[in-house]
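Other chains dropped; remaining ones untouched in position.
In this document, chain identifiers A and B correspond to the written order of the chains, with residue numbering beginning at 1 in each.
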Amino acid sequence: MLLSELNQQSAAEAIHNGVTALLPIGATEVHGNHLPLGTDSFLAQGVAEKTAQKLGPGRGLVLPCVHYGQVWSLRATPGTVDIPDAVLTPYLTHIALSMYRAGVRRFAFINAHVGNCPAVKAAMRQVWAQCPDMKVFSFTYPGAEEVIKRVCTSRRPHKAYFHACEIETSYMLYLCPERVDMGKAICQYPEFPADFDVTPWPWTDIMDVAVMGDATAATAEKGRAIIDVVVDNIVRLMG
Amino acid sequence: MLLSELNQQSAAEAIHNGVTALLPIGATEVHGNHLPLGTDSFLAQGVAEKTAQKLGPGRGLVLPCVHYGQVWSLRATPGTVDIPDAVLTPYLTHIALSMYRAGVRRFAFINAHVGNCPAVKAAMRQVWAQCPDMKVFSFTYPGAEEVIKRVCTSRRPHKAYFHACEIETSYMLYLCPERVDMGKAICQYPEFPADFDVTPWPWTDIMDVAVMGDATAATAEKGRAIIDVVVDNIVRLMG
């Protein structure tokens, strides 16, 4: 169920029947030339919809996607939008509070962009404190790491970071292949300065095309393997 | 052009070539049982896309839609999301500031929900003050009123307010007819308390189904007549 497609009565019924609200949170951020700027939003939407399907008919309600998030690292690239945490956190919080006020008692932030994590975590804690009888979750590809280690073949560009690479491209090939242009996929391993993790480094200082890793190694099959586990995990963890 | 579908290079080129950025701003709000909760977002998206078409190839860039706005009046209805102005305004402002930083020099808020107007106006003024060499506009159906008076046949429910009625339903019948269920359209004229305009009145205190006006009078033709003028006006007013 997509909230934006429901009418007043069906929305009220779904909530009355105890639906789990799923809020996809993406970003508008460059992802090289083989993936679109909406990549993180498409992925958040895709994971949320698969989660709703897995939950079963009438049990998962996908809310409209939040398309603008925190993108500090690539904020200098044309087309990328950066929302500061101090603005993003209350925006997310009020969406959840509105759902709570309406009677929702199980709410999940389905986040697909790592830069959003601090704001999502802060929002989750605020909602938790204000809505004592609502279960609130946040998911950013839970359990993906194990499958990635198993199915992905290219070297990781950095201990913590990757971008528009084998992993994200595989997600897109699985969830919305029509938006991927593999002919433009590249393999790029930027050189990280020694102090990359301990002082602010805009990613635009270390690469022109925003790809961190080997996008050419991506396949829909790898994307399916990871995402299906992620979705299973989300459903399982919500209990 | 949809920003979410562009890749890094095409986004950069579009901005470099002087594209006008168009930000659709909708809401998630009940609109009776014949229209979906995403109505205002679908309309904002539709108007923005038609504006981009009218501007001509490569001249209009539609940004991802902002799906959550200020909905005080119906905030008590299940499924409706209400973002306070103090949160919405900086969220909108930062989207425009990101575009400005990227080189955009013509930016328009394309708003389809009247409740967003104060936040949009405040955001527009802040952007104007911070981006002296960017033209910034906000549009909420400019020029619709004249056409409405000419083509609409039902009585207006209130001097200032209408909702999910002949007007909005006609817009939807023109822009996304597949999302309208005319079989559930109703005609409803709530009785307004004398002090409705001068003291806070949640709309849920005066009606159950969120329809204010006669939705049964809606036609795609009326929607087309109004929206086409609106789009012409937007293009003309941006000069």
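Please note the rule applied: a contact is a pair of C-beta atoms (placed from the backbone, for glycine too) under 8 Å apart; a residue touches a chain by one contact, two chains touch by 3 or more.
Values in this document were obtained by computation on a predicted structure and should not be read as measured data.
Colleague: For validation: placed chains = 2, all identical. Expected total copies in the complex?
Modeller: Spelled out: 2 chains shown, and the full complex contains 6 copies.
To be clear about the criterion, only the chains that are shown with their structure count from here on.
Colleague: Can you work out the rotation angle that lays subunit A over subunit B using Cα coordinates, in steps of 5 degrees?
Modeller: My answer is 180 degrees for the C-alpha fit.
Colleague: Indicate the whole-number Å distance between the mean C-alpha point of subunit A and the mean C-alpha point of subunit B.
Modeller: Computed from C-alpha means, the inter-chain centre distance equals 26 Å.
Colleague: Considering only the defined contacts, which subunit B positions touch subunit A in the complex?
Modeller: 2-9, 11-12, 15-16, 28, 30-38, 41-42, 63-68, 75-84, 87-88, 90-91, 94-95, 98-99, 101-103, 179, 181, 184, 209-210
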